[in-house]
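Every protein chain except one is present and positioned as in the full complex.
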Amino acid sequence: MVTKEPYPLYSACILADYIADRIPRQRVFLRTAEDYARAGIELMLARPVLDWSPERHMLYFDDGALRYDRLVIATGSRPLIPPVPGIEKDGFVALKTLRDADLLRMAHGKNAVVVGTGPVGIEAAIALRHRGWSVSVVEMLDRVLPRLFDLPLANTLKNRLEKRGINIFLDEKVLEILGGTRVEGVQTDRRALPADVVVWVIGMRPELTLLNEGQLLLGASGGIAVDRHMQTTQEGVWACGDCVESEDLVSGCTGLFMLWHNARLQGRIAGANAAGAGKRYPGSVNITTINVFDEAAASVGTLASEVSPGERKVLHRRSPWGELYLVLKDTCLMGVQAVGRTERVGGLIGIMLQGKDLRKTLVRASSPADGPGLGILRNVRKDLLHLFG
Amino acid sequence: MLGYAGSILIVDLSSGKIEKVPLTEDMARKYLGSLGINAKLLFDHTRAGIDPLSAENVLIFGAGPLVGTLIPTASKSDVSAKSPLTGLLGTTSSGYHFGSEMKYAGYDHILIKGKANKPVYLAIQDDVVEIRDASRLWGKDTWQTIDLLQEEWKSEEIQVAVIGQSGENLIRFSAIQNGKYDAWARTGMGAVMGSKLLKAIVIRGKGGIRVADKKAFKQVSREMRQMIIDSPFFEAVSKYGSMAAAGVYGKFGALPVKNYQTGVIEDWFQTRGFKVLEQYSDQKMACPACPVGCAHWAVVKEGAYAGLKIKGIEITPVFEIGAKLFVHDMDGILQCAAIFHRTGTDIVSGCGTIAMLMELYQRGLISEDTIGFPVPWGDVETICKLIRMISKREGIGDILAEGAKKANLALTGNDDYAMTIKGLEILSFDPRSRWSVWTFGILTNTRGGDNLRTRNPVENLRFPSLPDDYRTEPFGFPEEFYNKIDMPENVKRKIINPDRKTTDIILMEKWSEDLIAIFNAIGICTRPPSLQAQGPTSIARMLRACLGWNIDAEEVMLMGERIWNLQRLYNLREGEKREDSLFPKRFYREKLPDGPAKGMAIDPDQVNQMLDDYYEARGWDRKTGVPKEAKIAELGLGDEWFSVVLP
Amino acid sequence: MNGILVADMERCTGCKLCEIVCSVKKEWVSDPPRSRIRITIQRGGKNRLPTFCQHCEEPLCAAVCPVNAVRKDESTGLILLDRELCVGCRACVSACPLFGVGFDSVENKALRCDLCHGDPACVKYCEAGAIQYVDRDPFPTNKQRAAAKKLYSP
Amino acid sequence: MNKFILVDPGKCIGCRSCALACSFEHDDEFNLSLTRISPLWMTEIGRFIPMTCQQCEEPLCLDVCPRKAISADKKTSAIVVDEDLCIGCRACFLVCPFGVPVIHRNKGYMIKCDLCGGSPQCVEECSQQALSTVESDDAALRKRREAAQKLQALTEKISEKAS
Partner (left out) sequence: MHMTLRRTAAFIDLGSVKIEVKEIPLSLRESYLGGRGIDIYLMYTMLKPDLDPWDPGNLLLIGAGILSGTPAPSAAGMIHVGGKLPLTGLAGSLSMGGFWGAELRFAGFDHLVITGKSSRPVYLWVHNREIEIRDAAPFWNADSLAVQDLIRDISDEENAQVMSVGKPGGDRGAPMDLRTDGEHCREAAELGMLMLSKNLKAVAVRGTLPVEIKNPDKALQHLAELIDLFRLSAAVTGISSSPEELMRTGERIVTLERLFDIREGFSLADDGLFAYRHRRLPEFSPLLKPALARYNEIHGWDMHGRPQPDTLKRLGLDGELHRLL
């Protein structure tokens, strides 16, 4: 196993807890060097691959080369950093690797600016706030967690963040990073914000620097195109993880779904097939859960904004302890977002995948085959039927 | 290993040690399986002359390589040990699902050594093997025990081998029940199990069996099934099971009526012929992958025993209870059979012993008060009472429990009325009225007075045997049938004379003994349609497809002969003498009083002459029947032979 | 025997004694929100559904867990939680399609049924017999027999 | 209309060829815990009853599956399981009134009868013609015809007794 990372496998999702000092550093690692040895894996750390020749089955490093029979590309993703002036200053961190998390963990100062409100950005903001920093978040779009939540629930989460002292600036673009060698502030199109640390997390792109032009067919989304066996267009080469384009089981469209459980499952399947098995990857169920100050929020499926207005129907239920937001296309459930009791999101995945006509289902009497998911819909039956007209 | 489960489970009840030993390829290639390997294990794991009911005896369950696959009728499992009844090789086989379940659990053989200090039962679930307490089961009859175990395991799919009160009280002819309605019955295996305080073995297997060549196997198994269906015997046996032959023996006047005093019952066909079956059952029950389905589920609707449900209107209970004990109606026969099953007692030996007692009572050789109650022929309640007394060794039952021969000696000082050979009560029809490979086979059978290991595959039951012709039996099948018989041409011409009228008994005896040894070793059924349809070439094809061995018909028959000779050597080691091979005195002294074979008795010199020629044909010493060195070398049984010749 | 819990919706009366008993056995107090089994009652009340961890063969909760705290115990096939590792991120709670994972808001940990190591309390105290502890891979289940009886008795 | 395996318990003799053929076809081994059809001995009824999937028109298992791993195969109209989607959560166990679904012990997904892609091996292997593959509407036809025959046999017997 060849990686440019100096460490064995660690969990990217838990870095925020480490930054917030909620867990010690060694809890971040999921595998130790002995695990690899015991599994008979030769681990080559801190060996970035500079070039690749599929014809000669060779990988080239700066100080040598490696021949392979079967290759699994799992290069993952790299932070998207547009050419904003001042990004080379100290204190500018694109949070992706453990090294970045170490920087944030060691950083001293009062003010922090987080650019981008994806799950990583929000969790980083909460972590820094947890350690007493005053935190500001800058987002280009009109709501926090834009790819996960529609406006109503996004605003609920925004209020919750603001209540805990995180300033959130929406519809604002970062123009320049201010300061000398060290970061001192951030200039947006509306204001200047003081900052000892800038956390740049506006999004991720597949890490494909290894590939030269035309070596592997890429999908429309920019990820490596693979078949259901995670095999690329190159013979004997498989690919998996964030760098790969996959199909969303709910909506059926293909795209980049850079989630931890997708990467793990794809990795298991790509590895097995490289070793000769015949496993197939069924497609991804893109469910994301995020903890906002000990209140959980989760989302799966398509957003209301992605459904054409004509067919779009939305049900939003507020209650003292949580909210539920159902996105429907005519009478089919397309997406679920929930704050508070997030098990309802998982419960409804089955119904979304079935893609059944909910009006017919809700009208007939309850039967043993309903399963827990339909129980949720039955409890909001009146509103749904009213919605369907 | 393909076909085989691949290991032998060795359980030492004294120390509680449980061991899983691999079944090696060469052991399998030499002794094939089930009966063959059982005999080899018995040879190796016991010394000569041990007491069969001591901890030194071993009890071995064995399932053949084809058991558990789609080969038609492949299900038989064999149980072997030193027999407490005959002192010789005790071996008995039974079908249904125990054998397959053993192999699915991963074991070709289960070898039980030593003796437990309190009642236990062996619980096997794939790799998890436990010796569990069975004190709550001890003393229960087999049906109750099975119900309790099914409750404990919360499943009706478990396979159970269990002993009843007979096994617990070490009755010499007690059986091991295979489920509620079948049994490894003969030669007293139940007593061996009881002597080890082992109440039951429960198996649940979830593994699988792989075969060498899937396509070839599928084709072979389908062809085998078609051959069985095309056999001339298929129609009758499929419809009436083993009862199909009941009527014929009535016609020959060969019924063992009242302990073989006569051979004829007038209303035999109406009351106990195969037609009676239709009143009781319309549900057939088959062993795994068998197209015949020869057993029937019988429900007694009205009368004294209404509500009795039992599988098995079979020729054995009908002949033994119906004719030997002269019970008149089928209800009574089924009730007695149920009691035999519940107490776990062998029907043949049980009836042989009770018939001996009833004859002594009929002839006034024993007074009513020594028994305690009258024992007239054919009284169902008395028979059931006697069976229960035997199983608990109560009163006269204690004497009868030692088997017909020893009981006769104890009661009258001689064994004139004990119809046994080498201590094992003989089965079914009267040799005086039907002389054939089957009857001569009762003498040569390695487990004593029994025929199920020595029957002519192509026996023609339409013609009676010729009165004074000891050497041949009628053949009379058409040309087209003769050509289809699966025998090498040169052997076939010697055994069946060219004009296809008669079969040479001695040569056919050797052939059928070796062939049936193979049937038992691989686990397929020896009833007429299967026995007639299968032969060495078809078995060789099955072994090739299933096990991946390159083996031909020639080597198959050699293996059969080796297994037969291995059993012979074991018996010789345990002290079998040539003089033991004698029919019961009655058949020599008394002429048949009635029936088509009226006035017939067996000429001892003719039989002796035949025995010499049989030994000759077997390559054994003419006088002592000990296998000659040449035959031992040919069969590769050197070390077993030495332990016999120079003890 | 490797066992799992199976619920029978027809028999469940919705008495919720199992929730109380489970929380008493595991948390020493009667606290249904922290029970490992939850009875969801649907509007119109006729349908009561006991939900608990079904110990799936390919668990989604194990896949989404960022710290590998949810692992399959190979010998018994059960999906067990390592409470020290769990950081309370609730990813497994929202990923499970069958409401199998609860959440202990007191200690901020996920709540999983571990079948009380083979002697489930909910089965012992369920008077209606709606929850059974059965063999993991039953060779024809008793349900097939019950169905056969219904379909084919004369 | 869904094709399915029609069972005639009267003819079944419990030889389990169907069960053995089924596991042999799907898993290349004879293994009764991997079979999708199993004849059960019912003592009270006095019959062997082969139990297998009835290929329902509106399958409850399809409705309840949280991963949509169960679907109707277009070609054979059999209800089949997608091995990769199935996570072995046993939700289908609870709802199937016939208790048919079983988890594959080694591979972890649910197995049920899929009509062997159109030519079921159990039907071919059954020597007693107890199993037959029929479309559901001509199954009803066949049942009506059998009932008619029984009735006719009955009337003949009565008339015999009367004369």
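Order of writing sets the chain letters: A, B, C and D. Residues in each chain are counted from 1.
We take it that a contact is a pair of C-beta atoms (placed from the backbone, for glycine too) under 8 Å apart; a residue touches a chain by one contact, two chains touch by 3 or more.
This one's a predicted model, so the numbers in the text were calculated from it and none came from an experiment.
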Check your understanding: Which shown chains does the chain we cannot see touch?
Key -> A, C
Review point. Among A:T75, A:N262, A:T361 or A:N379, which residue is in touch with the absent chain?
Key: A:N379
**Study point:** Omitted-chain contact residue, chosen from C:C12, C:I37, C:L98 or C:A121
**Key:** C:A121
Practice item. Extract the touching residues of chain C with respect to the undisplayed chain. Key: 15-17, 20-21, 23-25, 27-34, 40-41, 43, 45, 121, 124-125, 127
Revision key, fill the gap. Hidden partner sits against chain A at residues 317-322, 379, 382
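By definition in this document, only the chains that are shown with their structure count from here on.
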Practice item. Please work out the Cα centroid separation of chain B and chain C, and write it as a whole number of Å. Key: 51
Check your understanding: Any idea how many Å lie between the Cα centroids of chain A and chain C?
Key -> 30
Exercise for review: Provide the C-alpha centroid distance between chain B and chain D, rounded to the nearest whole angstrom.
Suggested key: 37
Exercise for review: Could you tell me which residues belong to chain D and also touch two or more other chains?
Suggested key: 32-33, 40, 47, 66-67, 91, 94, 105
Revision key, fill the gap. So chain C residues touching two or more other chains come to 9, 60, 97-98, 137-140, 142, 145
Check your understanding: What part of chain B is in contact with chain D in the complex they form?
Key -> 68-70, 97, 100, 104, 156, 206-211, 214, 218, 225, 229, 282-291, 293, 297, 299, 309
Revision key, fill the gap. Within their complex, chain D touches chain A through residues 60-61, 63-68, 82, 84-85, 91, 94-95
Practice item. Under the touch definition given earlier, write down the residues of chain C that touch chain D in their complex. Key: 4, 6-9, 54, 56-60, 97-98, 136-149, 151-154
